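Dumping the structure here so I can ask a few things about it.
Note that one protein chain is taken out, while the other chains of the complex remain in position.
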Amino acid sequence: MNIMVFAPHPDDEILGVGGTIAKRVSEGHNVYVVIVTKGYPPTLDEELIDAGRGEAERAHKYLGVKKTIFLDFPALSLDKVNRAELNGAFSKLIGEYSPQDVYIPHIGDMHIDHREVAEAVMVAARPFRDCSVERIYSYETMSETGWHIPDSSRSFVPNTFVSIGNDFLEQKKYALRLYASQIKEYPNARSAESVDSLAKYRGSLVSCDAAEAFCMIRQVERGV
Amino acid sequence: MNIMVFAPHPDDEILGVGGTIAKRVSEGHNVYVVIVTKGYPPTLDEELIDAGRGEAERAHKYLGVKKTIFLDFPALSLDKVNRAELNGAFSKLIGEYSPQDVYIPHIGDMHIDHREVAEAVMVAARPFRDCSVERIYSYETMSETGWHIPDSSRSFVPNTFVSIGNDFLEQKKYALRLYASQIKEYPNARSAESVDSLAKYRGSLVSCDAAEAFCMIRQVERGV
Amino acid sequence: MNIMVFAPHPDDEILGVGGTIAKRVSEGHNVYVVIVTKGYPPTLDEELIDAGRGEAERAHKYLGVKKTIFLDFPALSLDKVNRAELNGAFSKLIGEYSPQDVYIPHIGDMHIDHREVAEAVMVAARPFRDCSVERIYSYETMSETGWHIPDSSRSFVPNTFVSIGNDFLEQKKYALRLYASQIKEYPNARSAESVDSLAKYRGSLVSCDAAEAFCMIRQVERGV
Amino acid sequence: MNIMVFAPHPDDEILGVGGTIAKRVSEGHNVYVVIVTKGYPPTLDEELIDAGRGEAERAHKYLGVKKTIFLDFPALSLDKVNRAELNGAFSKLIGEYSPQDVYIPHIGDMHIDHREVAEAVMVAARPFRDCSVERIYSYETMSETGWHIPDSSRSFVPNTFVSIGNDFLEQKKYALRLYASQIKEYPNARSAESVDSLAKYRGSLVSCDAAEAFCMIRQVERGV
Amino acid sequence: MNIMVFAPHPDDEILGVGGTIAKRVSEGHNVYVVIVTKGYPPTLDEELIDAGRGEAERAHKYLGVKKTIFLDFPALSLDKVNRAELNGAFSKLIGEYSPQDVYIPHIGDMHIDHREVAEAVMVAARPFRDCSVERIYSYETMSETGWHIPDSSRSFVPNTFVSIGNDFLEQKKYALRLYASQIKEYPNARSAESVDSLAKYRGSLVSCDAAEAFCMIRQVERGV
Partner (left out) sequence: MNIMVFAPHPDDEILGVGGTIAKRVSEGHNVYVVIVTKGYPPTLDEELIDAGRGEAERAHKYLGVKKTIFLDFPALSLDKVNRAELNGAFSKLIGEYSPQDVYIPHIGDMHIDHREVAEAVMVAARPFRDCSVERIYSYETMSETGWHIPDSSRSFVPNTFVSIGNDFLEQKKYALRLYASQIKEYPNARSAESVDSLAKYRGSLVSCDAAEAFCMIRQVERGV
């Protein structure tokens, strides 16, 4: 199976899907990670940008990601990008890598880049007969998910729980630590301890040692 | 795989899951149907009750259902039954048949029996470590789904589409016709033509000839 | 009565309101259709643009639409247009044609142009004392409605059902076929068969042979 | 036109629909009010019960209600009544008086009697071909509406505003005062001043001097 | 300040509010815990019932609860109890102890007893002028909260975060362990480790070491 994870910014894919990526790789699946945006000077320093990309590559190599795809859309300004362009870039990737499973950020996240990515993937993965996508999941990103105005359409309400056990949880935390420039100290939401408590909380909701939670947005079973 | 379909009244299972039952049987899975309630005199005539059960058995035999389980809870009065009793009866069945997939009516249906069944199965299928249930789906029952006060928590919003193609759709309609005492003339919602238009509408939403739509309520992938 | 249907792109008005347009015309009402956007080269070919407009005119003439108003806002980029400009254009039309009934796309549609049109009409039709608009309805557009991330605020939950019977359904399908450049083969959502199954599904929900479903968003009965 | 207003307890119909009742009567329509429950000793004193009914009759006579129908279901215990019985009683009334417009309490009201009445009318007014009901509205009852746990499915979100002007507002307040045993002093929600401020608030939302707000739940336009 | 915590069954108050109880006691406030139901033979063994009550008393004494109030409503059957009776019992307690802060279970919990308690407290704490209650909060109970059919009105969406730090978290876990007959082994949701991960997850959402999350349902600031 081919799996494509869309991350607005580097490390979102680890926070949201890190354990499941490790699990799917161990099961023999192909995982592709798309880093959608890039910081630009003067908001972000050139060196920092390069450092971030290097970290992403190391973390993904560690997890066994088959390929990391860096797009160069401007971070913090995705809403100012032409929609058709974003939709088109994602359509092209889906056409090229034919993923069956697709992971997107939560539409209710605080960061507008997350919402733009979620919307554009939904367009790119429309349920046409020849679209490879069979399942679309949204993931939660501690530090963005749960910070917006809480209401019925913005809350992250998972319907899918993937047990990752202690081993894949450890891999997730290790991969996060490889993002040295992004990781913070507990109780910041972007810390290994926060990742740990979330995984155990999601796990104990369904009697697993550790789990990642997703919202399955749409699945289509074709075949007849 | 073992599959258990909970139907508050005979024929709900055909209206909601008929095509998917046929498809799953053709794939070699075991499908169990639980008819939860029974009419009682004087509301329902003895003869009619017997007739209904006979129809259910014939329709299920036609579709290849492995076993039909008739419970004797009173129709139209499930909300007056002791909850613990209903929960207990469902728990026992889940323990006995170990289904991985479970189908329940939509919690927003107009008929209170539908809501009581949905709630009680959720209790019986709590995500404990030793519970066999891996996926819970709700199905739509034309004539009950969509008739209640429409609001954000009562609307049926499917996230799962199972292509049933023309063959399984025909089987679904044939099975429905075996319920001679229940079926009505178009444009009544409980007619073969209504079933047909719903299947084609749900299909064309995802570019399939015919489909059944479900709401996947919760899935837990254990295994580590 | 004057009726104004806002269509983001040509053929949305047929998919969503085609049968009701035919019915209202037959009852003697004046129906105005506003085609909000226009494709532009290089995204869209000049010839195709002209062809589309010609189709719109023929379809509307067939249905008895009193006037088709083409605005020239850029398709696929309505979110980049200045809001005040869009609001203003719609206000002007409402002032000029004094519609009592207004039809807009569903705010939860996948296509961002649909959402922009819906929002801008709501601004243009604010319930001031001198505003002619008495009722605002949203319509469903197969291929856009139901494809977005499904949640409580994006789902199309109709509260209004207009019986269109077999005659107006046939007119709707004929008008759709006049949009030769837009129509697709079943099971594509933009096919005559899909339109047919939706109309019959919506009809059988309320025991009609065929119906169009709307969400009545706001009605104000003045008069005292 | 025939109009039927379902009131769980005497005076709910005035608080929610009083102005519109007066307006519809002045337009020549037939308004029927159904008082669903009755207090019973020892919760309620016999004399008080009689007094309440007398007040209802005087208030309705003042407004021009064509007939007041008192059912004898037990107040504060509607959820313990057999559903089929409640549904049946309402079906019978709808069959007998053939209302086109039906008014019910809000499903999100705090008082469980309100919710039971709303649910049972929805069953009794199912959109079958031969059902007279064309439009179902819910109304707001100050002191019950807005007191429950506020969430997306319990909030009263009106989509229909009926201007009642100062004259019908005065009639509404006068009718309320005829319910001497029920009315309280401001700022209690069941006071004439509260009714006044609500009507002016609802009115100024849509630029009317005074209005009543409703949620139109379902309308079916048949005829072809 | 007086604080009243309503627990459908013993230990709900610890799972949901344990840390905040400890914190409020340390600040000098009076905390009252109401255990609403009691198990009855044959469902529950007499000895077990006594044991449970003893555990509750020890846990509450440890936390500094001022008084534990045991009501004798039947566990698992609150929906069969007369509403007026439940409302009345709660009203009496609120009248007697004059709490400003009230904590109730989440209305979307899976267990019907939780929902009945939540509804009845809302009735008992209606915002009348002479009601002592100034703030109503709902709490989350791991093993009930998050297990129901997830939708917009059933999800627990907190808007209030109370930092409990490591000290009050330890007290919470110790109190839970005093409920020896209720506590389970991790990854069961009713284990000390689950409580720990939830507190850290809720904490890291708002940059605290540990926190309890609540949904503030209604607050009224009077005083002028």
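Of note:
We just call them A, B, C, D and E in the order they show up, numbering each chain from 1.
Quick note on the criterion: contacts are C-beta pairs under 8 Å (C-beta built on N, C-alpha and C of every residue); 3 or more make two chains touch, one makes a residue touch a chain.
A quick note: this is a predicted structure, and the numbers were derived from the prediction, not measured.
The chain not shown here is touched by just one of E:39, E:64, E:150 or E:165, and that residue is E:165.
Not every partner is drawn; the one left out touches chain E at residues 23, 127-129, 152, 159-165, 167-168, 205-208, 216-224. Residues 82-84, 107, 118-119, 122-123, 126-129, 138, 152-153, 217-218 are the ones on chain C that touch the missing chain.
Contact residues of chain D toward the unshown chain are 142, 146-147, 150-153, 155, 157-159, 186-189, 191, 193-194, 196-198, 200-201, 203-205, 207-209.
The criterion applied here is as follows: only the chains that are shown with their structure count from here on.
Using the contact threshold fixed earlier, the set of chains in contact with both chain B and chain C is A, D, E.
Rounded to a multiple of 5, the C-alpha superposition of chain C onto chain E involves a rotation of 180 degrees.
For chain B, residues touching at least two other chains, in rising order: 127-129, 147, 150-153, 159, 187-188, 205, 207-208, 217-218.
Taken pairwise by the contact criterion, the protein chains are fully connected, each one touching every other.
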